[in-house]
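Every protein chain of the complex appears in place save one, which is left out.
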Amino acid sequence: MKIGVHKVAMAAPNDVSELAALIAAGTVDPARIVALIGKTEGNGGANDFTRGYATLSYQLLLAPLLGLSPEEVGHRIAFVWSGGTEGVLSPHATVLTRDASTVPPVAGDKRLALGIATTRTILPEEVGTMVQVREVARAVRVALAEAGIADPADVHYVQVKGPLLTPASVAEAEARGRATVTRDPNGSKPYARGATALGVALALGEVAEEALSDAAIARRLDLFSTVASTSAGGELTACEVLLFGNAPAATSDFRIGHAVLRDVIDADAVLAAMDGAGLATGSPGMGRLDAAARSRIAAVFAKAEASPTGRIRGRRNTMLSDADIHYERHARAALGAVIASVTGDPAIFVSGGTEHQCAPGEAPIAAIMRV
Amino acid sequence: MKIGVHKVAMAAPNDVSELAALIAAGTVDPARIVALIGKTEGNGGANDFTRGYATLSYQLLLAPLLGLSPEEVGHRIAFVWSGGTEGVLSPHATVLTRDASTVPPVAGDKRLALGIATTRTILPEEVGTMVQVREVARAVRVALAEAGIADPADVHYVQVKGPLLTPASVAEAEARGRATVTRDPNGSKPYARGATALGVALALGEVAEEALSDAAIARRLDLFSTVASTSAGGELTACEVLLFGNAPAATSDFRIGHAVLRDVIDADAVLAAMDGAGLATGSPGMGRLDAAARSRIAAVFAKAEASPTGRIRGRRNTMLSDADIHYERHARAALGAVIASVTGDPAIFVSGGTEHQCAPGEAPIAAIMRV
Amino acid sequence: MKIGVHKVAMAAPNDVSELAALIAAGTVDPARIVALIGKTEGNGGANDFTRGYATLSYQLLLAPLLGLSPEEVGHRIAFVWSGGTEGVLSPHATVLTRDASTVPPVAGDKRLALGIATTRTILPEEVGTMVQVREVARAVRVALAEAGIADPADVHYVQVKGPLLTPASVAEAEARGRATVTRDPNGSKPYARGATALGVALALGEVAEEALSDAAIARRLDLFSTVASTSAGGELTACEVLLFGNAPAATSDFRIGHAVLRDVIDADAVLAAMDGAGLATGSPGMGRLDAAARSRIAAVFAKAEASPTGRIRGRRNTMLSDADIHYERHARAALGAVIASVTGDPAIFVSGGTEHQCAPGEAPIAAIMRV
Partner (left out) sequence: MKIGVHKVAMAAPNDVSELAALIAAGTVDPARIVALIGKTEGNGGANDFTRGYATLSYQLLLAPLLGLSPEEVGHRIAFVWSGGTEGVLSPHATVLTRDASTVPPVAGDKRLALGIATTRTILPEEVGTMVQVREVARAVRVALAEAGIADPADVHYVQVKGPLLTPASVAEAEARGRATVTRDPNGSKPYARGATALGVALALGEVAEEALSDAAIARRLDLFSTVASTSAGGELTACEVLLFGNAPAATSDFRIGHAVLRDVIDADAVLAAMDGAGLATGSPGMGRLDAAARSRIAAVFAKAEASPTGRIRGRRNTMLSDADIHYERHARAALGAVIASVTGDPAIFVSGGTEHQCAPGEAPIAAIMRV
């Protein structure tokens, strides 16, 4: 397996010109595209339509090239968007291609691999429950196998998109005599994101199945995955898993590493994630990156979170009490700037909402580096 | 001269308890307080009343201690507030005291000095004109003398607050048959901030008087000071100058340095400002700060600015086109996080609006370090 | 009893000049002031400090006039502020004075009366429970007696301010081994506002005590008062009740009436509230108000609410899904404009949060009219 990583800038949510140019130049074969992960310049909230607009725009670009309808493109390629380019964050997409290897792998040299799998439909009454945890865990194991990864320690980033509850889905469940974890659509997000994160943790052995139960979801926050990054959207009915790791059989030009952000100004963790991908600049505390090191960074994916204590490094933080700007926007602005100050590139993926994704207040970060 | 630097956290704009405690403990003598520079948790805009609320609250604390009315406290002590604690920025005030030295200065060892001066009343028709530039320059020279600084290269930070135009002041000028630079109060900010910054630049020899004219103000942005940090408020009628530098006769426990931020993710400039204050960790590119180095940081003052090109490190930035969050808030969130990631302390002073304060897109940063 | 109603405009949260002028002119006797109800130009959220700033400013005005400390003024006079002047809403305060009658009441002519009462301290573990409901009911009965009102049908507006949970109060309760209704401070608002509203409903016979229980609070929204308007703030420990009605013994120059707003564009209810206060312009459907009728309007108090169904008059509404502007701000902007279009005066009191204050989606409105 050989994974390609192509970052394309976007001048607007419907600007697909850079990918079009890569395809025209023969750099990207549209038939090999398996996923797009990107940031759009919306507000990141329920009324952020830049994500849907971007998806539709890329579908319209690719449909004639693949001989498919736009809807079929949506089924074939995983689109993961996070809205909100606060601070210096720059709208872009990371286009991932997957191809068979044309050269034999080098023994002992694990390279970037990507496995993709989808669960069965998760019913509304299953969202945020152990049923969802187990279905996601099953899909993670499928993705693990597809990626050719045997050791869970080789997994560095697992992006999962799944359903949340909507007024319509709650009503549909109740019409069948079924209860949902909550009747509040917004309130279902922590459960939905939390259950999918615990599914990752279960599959990778980060938590024991005995420790898990319906009651633990969105509450026992001491149970978590350090490589899961999950989101929930009203338009989905199944969970889609993108699993990134380093595999012995892969021959990609990239490796991936990860680390845990202690808070949104944890620059050391940014370096540690790259270090884990083979940057080899030394331990945290090492010097700042030079141009050569920076040029090797292909993509950074991170989650940003407000401090649940209302304090960062002992100082009071006002994110959670701000009625004008949502705390996720503050958190993304801060973390995005810190990462960009290290990497020199503001086109990075930073999203919000970290239930069961690292300990409370902490968050995962992963980096894909050119070898 | 001996300058004291005391950072106090604030749990709300009217929380003066930490300064009260420092006074009660004898650490701060209220009679020696000459200035407060701080951040409040408002929106930083025209309808941000947290600044006035904080000023009133400190005036009410100090009035009985000084045997003055609250208004008299306002005349005696300079209050400089910037509203907006975006990202990780934490509400606080840096309280500055000034005292006679009790020990003789060490030859060749320049230490933190502070000079304060005020211009005459600037008439509405003078705001944003060469008259204001020259009056500010005169006040800067007075402050320079008061600080005991002979060499302009020893000046590292000049905070100036001055008037902007209001509907009332425009009407008052017109009633006298005088025209103002603009009739738009909001539109007067760049002129007001720009003219005071050019006053600093003129006094310190950063620009030649011949290069200056009314037409240059807010337009010839290639003319600037690299140590000015200016603001404009409707409540002021004169310009208040706080000049920080290192002076041979000062015996403070602090030194100050400064640098120029190339953009809001320029972590190297943060280190350079401290380096200039004697951190001695090496040149930019040096290692990250250890706990000992961090403990020496007493205060950081910086300006944050959106990129006028709409690009940061070659990537498109959406600050200027965002209709939901003002670009100054994006810029402060980003720069505050980057500085805090270096210093480990989110209680830093970051404000917006940089006309004639460094080149377009660039901004000044100063650091006060314990010796 | 004779109640005075004086509306004063405010040019900023700390502008107390109009009340100062009324006092200087002898129009208002500061010793007779019992309450201020007003709007300030903040965001209405947790980080809205304009309310505290306004309170402090009026306390500083009145303290020397009353020979009290600012704190003592706060204990003597009830301050009720709602932050947020969206749309056309204009910052102002309605100052209420209470005096003994100097003329005998006219038989059968009920006039504006005001009773004020405070509960004992409500412990954190009591917030949002039946204990609070009963304590508020007791205080409402005290206020009813003080106002000289025998018939609950003569009560038209009951403003109640009470405590919400804070991180500190939750911790304090838990340290004593007590559980609170929720550990989430923001999440405690519906319980706190709801329990006080049910206390009003209980005292006025709008709901039967048997129908009430801890489980009903913030859940059984079919139980409500149509005259309660409640708010919750972290700075309070007891509930303060301001009860407005028409009493036989009152000789005020005013009467009060109320109605139920079906939604935020229910102009008929605005007219009905005035009608109830003796406007006598006919039933809903009557003509628009002429200048004479408008000049009789002394004050309007209303609550604004988003439609829980997401629809208004059958059309989809986007308030609840807007991540940029809080739905309470949308609702206040809409209702404030509709009321002002009827009354011709944008200085009206419109606040948000209506748990158990009318049926879901509906809200109370009261009008004080000159006789």
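Each chain gets a letter, A, B and C, in the order it is written, and its residues are counted from 1.
The working rule: a contact is a pair of C-beta atoms (placed from the backbone, for glycine too) under 8 Å apart; a residue touches a chain by one contact, two chains touch by 3 or more.
All figures in this text were calculated on a predicted structure; none of them were measured in a lab.
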**OP:** Please work out which displayed chains the absent chain touches and list them by label.
**Re:** A, B, C
Subject >> Listed residues C:L22, C:A267 or C:A359, member touching the removed chain >> reply: C:A267
**OP:** Can you work out which residue in C:A54, C:L164, C:I297 or C:I312 touches the chain that's missing from view?
**Re:** C:I312
**OP:** May I ask which residue of C:I77, C:V95, C:I256 or C:L335 touches the chain that does not appear here?
**Re:** C:L335
Original post:
Among A:E206, A:D324, A:D345 or A:E362, which one is in touch with the chain left out?
Top reply: A:D324
Subject >> Contacts of chain C with the absent chain, listed as residue ranges >> reply: 9, 11, 41, 43, 85-88, 90-92, 264-268, 285-288, 290, 312-313, 315-319, 321-322, 324-325, 329-331, 333-338, 340-342, 344-347
Original post:
Residues of chain B in contact with the chain that isn't shown?
Top reply: 43-48, 167, 310, 318, 321-324, 326
**OP:** List the residues of chain A that touch the chain left out of this view.
**Re:** 12-14, 41-42, 47, 49-50, 52-53, 56-57, 324
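The rule is simple: only the chains that are shown with their structure count from here on.
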**OP:** List the interface residue numbers of chain A and of chain B, divide the shared ones by all numbers used, and answer same when the ratio is over half, different when under half.
**Re:** same
Original post:
Measuring from the mean C-alpha position of chain A to the mean C-alpha position of chain C, what distance in angstrom results?
Top reply: 47
Original post:
How big is the gap, in whole Å, between where the Cα atoms of chain B centre and where those of chain C centre?
Top reply: 42
Subject >> Residues of chain A whose C-beta touches two or more other chains >> reply: 43, 318, 321-322, 324
